[in-house]
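Every protein chain but one is kept in place in this view of the complex.
Right after this comes subunit A.
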Amino acid sequence: MSSSAARRVAQLNAHLTDAPVDQIQRFPTAARKSPDDIVVVSALRTPITRAKKGGLKDTPADDLVATLLKATVDRTGLDVNDVGDVVVGSVLGNSSQRANECRIAMFLAGFPQEVPVRTVNRQCSSGLQACADVAAAIKAGYYDVGIAAGVETMTSNPMKWEGGMNPRVASSSDAQSCLIPMGVTSENVAERWEITREQQDTLAARSHARAAAAQRDGRFDSQIVPVRTQWRDPKTGEVSRIVVDKDDGIREGTTTTTLAKLPAVFKKGGSTTPGNASQVSDGAGCVVLAKRSYALAKGLPIMGRFVSFAAVGVDPKVMGIGPAVAIPVAIEKAGLRSVADVDLFELNEAFASQATYCATKLGLDVEKVNVNGGAIALGHPLGATGARCVATLMHEMQRRGARNGVVSMCIGSGMGAAGVFELEA
């Protein structure tokens, strides 16, 4: 059904519905434009490469961010003097140092001193949270255009716990659950909802197959900004100048048979393996958000609209179920009636177990979810993932003319986040 037909049906439904007007009016707003809309001007990412092995292993975080910022300005014609804030999702990098690195990145990208920057950390959703923060600030009237980014170099900043533990943790089972390793939460999900090893390996194989096809067909090209950098050969120690322009974690030809050979690593007799969990990666993403009136006045491209966002807490023991809780909240805020009204999902594959659970629980159509593969094939640079997913989603929505799409991920310590985006008609 064409979008105008869908809108007309919605309008008519509203006239016949016995619901208060604040509810019935949210649905038909979907296809409508307002000068106050928050629009996506640009959504780009670096290639996502394998930590410690891949093409970006010797590239510092500030270079990743600077490369994206510069490309974003070059491609959109954005006037950097107008940028009200740059918000960068970052999870593992030392907090204060990373904030400073982001400031450095802006100068490397040629931004003036006047433009501020900060980091945001909501674990794996940080890149999406950055988008939500910028959208909220624009809504609040703090500024008209802002940049939401995300960066992670898991090569130099591995996941770890520093310092001691608060002994009072023992007094709360939820608090204790926050300390459970992520892989174990995956096993918890698989066990509690009986997600089999076969189901998980099937999802993982599909992720690789779809990502490989997308890469082969050049479907990532428009969203990837090549990174000029240096790379040290681990065998010879030789440092060379290279251009990284492709994701390097995708393994074409991965099948359930090859995946079935991998051992479970988090639990004896478990089902989560390195093959059906997300890859440890380096990379960055960058999204420009603006008030529609500003974008129109400056002649900036408009890819679509940032419609809604929700972050919701869940039991930390099974943190992977987060999207199953957050997605319904976000789509309701967007005025959509059900997941059936959503054309595409970027549902982060932290683990095949939780991705399978969430898709099943919500009744998602497998042909709409991670159509170009997910984190199992592409990798999961924690702080960058949200912005990476937005880039992948927006470009795919444009490519296939999807009306709308959702970005969602689970969050360590027990949360889910989801954002709804809409293609510009």
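Odds and ends about this structure:
Heads up, the rule we're going with is that contacts are C-beta pairs under 8 Å (C-beta built on N, C-alpha and C of every residue); 3 or more make two chains touch, one makes a residue touch a chain; residues count from 1.
The criterion applied here is as follows: contacts and distances are computed from a predicted model.
Set against the options "Dolichol-phosphate mannosyltransferase subunit 3", "Phosphatidylinositol-glycan biosynthesis class X protein", "ADP-ribosylation factor-like protein 3 isoform X1" or "Peroxin-7", the UniProt name belonging to the omitted chain is "Peroxin-7". Of the listed residues A:S4, A:T196, A:S240 or A:S338, the one in contact with the hidden chain in the full complex is A:S4. Annotation for subunit A: contacts to the undisplayed chain at residues 1-2, 4-5, 7-9, 11-12, 14-17, 20-21, 24-25, 28, 32-33.
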